[in-house]
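Omission of a single protein chain aside, the complex is shown with its protein chains in their original locations.
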Amino acid sequence: MGNFLTWVVWLVAAAACLGTGLRVVTASNPFASALSLIGNLASLAVLYLLASGEFVAAAQVLVYAGAVMVMFLFVIAYLGGRADAPWAGGTRLIQVSAVVAAVSLLAVTLVAVGLEAGDQLSKEADVTRSFGSPAGIGELFLTDQLLAFEITSIVLLVAAIGGVVLGMRSRAEQEADRPRAAP
Amino acid sequence: MVFGGWLCLLAPLAGFLAITLAGTRISRNQAGVLSTASVFAGFAGAVIAFVDALGRSPDDRSELTTAWTWLTAGDFKAGVELLVDPLSLVMMLVVTGIGGLIVLYSNGYMAGEDEERRYFAYMAFFVFSMLLLVEAGNLLLLLVGWGLVGLASYLLIGFYHERPSAVLAAKKAFIMNALGDAVMALAFFLTIAKVGSLDFAPVFDAASSGALSDTVVTLIALGLLGGAVAKSAQIPLHTWLPDAMEGPTPVSALIHAATMVTAGVYLICRTHPVFEAAPDVQHLAALLGLATLLVAGVVALVQWDIKRVIAYSTMSQIGYMFLGAGVGAYGFAMFHLVTHAFFKALLFLTAGIVIHHLSGEQDIRKMGGLRRELPITHATFLIGTLALVAIPPFAGFWSKDAILASALASGGALGWVLYIGGLIGTFLTGLYALRLYFYVFRGEPRHAEHAAEDHGEAPPTMIVPALVLALGSTVVGFLAIPGVWEPFEDWLAPVVEPLVTPSATEEWLTSLVAVSFGTVGGYLAWRAFRAGREIVADGAVRRALEHKLWFDELYDALFSRPAQALAVRLRDDVEQPVVQRGLDEIAEGTLDASAVMGRAQSGLLRTYALTFAVSVSILTLVFLVVR
Partner (left out) sequence: MSGPDIPWYLAVASILFTIGVAGVLLRRSPLIVLLSLEIMLNAANLAFVGFSRLHGEMDGQVFALSVMAVAAAEVCVGLGLIVAMARRRLDLDVDAFTELKG
């Protein structure tokens, strides 16, 4: 029974994941795309849970869906009508080759994994209950993966600075904003 | 002796370097003084060496010293060697002594010219090169000096480099000399191959001992003769000398009368064992000398340029020297070289005074009556002319007749041919020399009134050397009074043993005949001048002579035109279509290729992204396959 339930949950989550993914890519309304992405993130969180990645799943929902997507929605709201994204344009060639590229990428990936991994992918390791727990992740972050941890924090800092710089208004714009003194 | 030799060689070099390096920081006068001083310092060195040599016994007068080993290749070695022996001492004294006088003269002659410093630097350089040639202790160093002298000649002939005719003349001289150099180099290659060394002693021993086959020796001798002929402007490589008169007059005096052109005679005398081992070549040298002295003599009869007459005269007199060396009378050939240096330089210098006085006029038809205007110059020129025609007691008499007597003494058909030819040459000399004298100095003045600069005689820097040379032309001859006192012959004998020695009777008899021939020639010239007509009447003969027997035209057709045609053909058929077009095609092809490649840079972001995606697929596949 448990196995059957797991399978059902997994299939629903996977279908939702792929479906919302498709929606993101094909929608004309940017709001629809953004909301689809939120759905995508949610279904991915479910999949993570099924793969014993509890902390990752939680972080996904909190950070990704909670913070990043909200940022996206803010910008889309700010842009208003200009954010509309119809499907027009691009040469036929580009379109066709894009599809071809994507499909080939898929094929190659599947074939690669299937061929190479073969047997190696069937034997999962046995894991304890603490697998995927915050404690375990934290321990790894502060011991073996300390470098990644630090570098990631620096990247975030730089991105924050970059965001500020990009958001700064130029001199001319500042002049234009200030109310002009009486001549 | 060695010290004197080094001082003699290096002083002019030091002068040249000093003037060159100082550049415009010294004044023109200073450059002239520096040049003169360096050459006279060289003369001092030569005198020191000479005095030292005099103090030794005749067998002890050769010294060979090596500065360092310059070249080693396998078994072949060549060092920077200096040879100071009687033969080289003679040349050293002549080159630095007469050279010094001429450089002194140049201070006056070239005053006010542009680029004087360059001139004086080149003159010092020339003296150094000539000394290197004569003091060389092996054939390789001699070749170096030979080449450098040719370079100095080129630089000085083309001194007035804005004049196209001067530039052409310089090129002509250099190319003909280069031909001689090449032939000589070939002879040296053969020498190295067969003898293994270029030092004098091994080469001469190999030549005279019969160790080399006849063919080899003949070839080597021919190569040497070729070089000598080119440098000394003998037929057939003589056409450059008259054109070389484009250079300043002191240059003509020093290089093309007294020293450089006599290098060929020196070479033959120095390498006489090789020539003696190849008698055919030696006789060829004599015959070439004979041909040259006759041809030059007749062509001189129709020349109107004062310097050209003297140039042809030089060619002719060197013919005498070749004649002398060709019969083996090396001592007399060298003696004639010495006396000739004196009176020919004198003639050129006085001609220079005349030209200077007439503000650059060189056409003798526009001269005349200068006897009254330039009395001292006239006297010295007359002395020079008489020396040239070999009138006693002047120097030419003693030297030229000695050569003729040697020709007679060598006997055989060749000896008689040379003797008769030489006598005819004497007659011709009298003709053209006196013709020149009369045209320039006697009769009524024909020069334009305004042409004469009104400062009377020339300045001291120009007159004093002329006077010294005139004195020399009078007195030097006494170094070889046949049968009575022959110090010159004795001086050279240990180094260059003559093949023939005419008896005193033969010499005095020859002198008598020769003087009469010369006097007759002079008299005929005077008669023609008085009658106001030319010696050679108009007609085919005159035309032939005016065209210098069409040697220039012949060489032009044989060598110059074909070479140019070949060059044009090569340019049109090889260079242009193959090389030039090839390069153009490569360039165009590259541009086309890059244009094609450029289309990949569409500027569209998505194209780049597509490229990424495709590459990743391919790489994954590769990864698959390789793993």
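Residue numbering begins at 1 within each chain, and the chains themselves are lettered A and B in the order written.
Following the convention adopted for this analysis, contacts are C-beta pairs under 8 Å (C-beta built on N, C-alpha and C of every residue); 3 or more make two chains touch, one makes a residue touch a chain.
Worth saying up front: this structure is predicted, and the values here are computed from it rather than measured.
Engineer: In the whole complex, not just what's shown, which of B:Ala379, B:Ile420 or B:Ala613 touches the removed chain?
Structural biologist: Of these options, the touching residue for the absent chain is B:Ala613.
Engineer: Can you name the residues of chain B that touch the chain not displayed here?
Structural biologist: 598, 601-606, 609-610, 613
Engineer: By the contact criterion defined above, which parts of chain A meet the unshown chain? Give residue numbers in ascending order.
Structural biologist: Where chain A meets the chain not shown: residues 2-3, 6-7, 9-10, 14, 17-18, 21-22, 24-25, 30, 33-34, 37, 40-41, 44, 47-48, 50-53, 55-56, 59-60, 63-64, 67-68, 71-72, 75-76, 78-79, 82-85, 87-90, 94-95, 98-99, 101-103, 105-106, 109-110, 113-114, 117, 121-122, 124-127, 131-132, 136-137, 140-141, 144-145, 148-149, 152-153, 155-156, 158-160, 162-163, 165-167, 169, 173.
Just so it is clear, only the chains that are shown with their structure count from here on.
Engineer: Compute the distance, rounded to whole Å, between the mean C-alpha positions of chain A and chain B.
Structural biologist: Between these chains, centre-to-centre, one finds 95 Å.
Engineer: Which chain B residues qualify as touching chain A in the complex?
Structural biologist: Residues in contact with chain A: 604, 606-607, 610, 613-614, 616-617, 620-621, 623-624, 627.
Engineer: Could you please specify the touching residues of chain A with respect to chain B in the complex?
Structural biologist: Touching chain B: residues 90, 94, 97-98, 101-102, 104-105, 108-109, 111-112, 115-116 of chain A.
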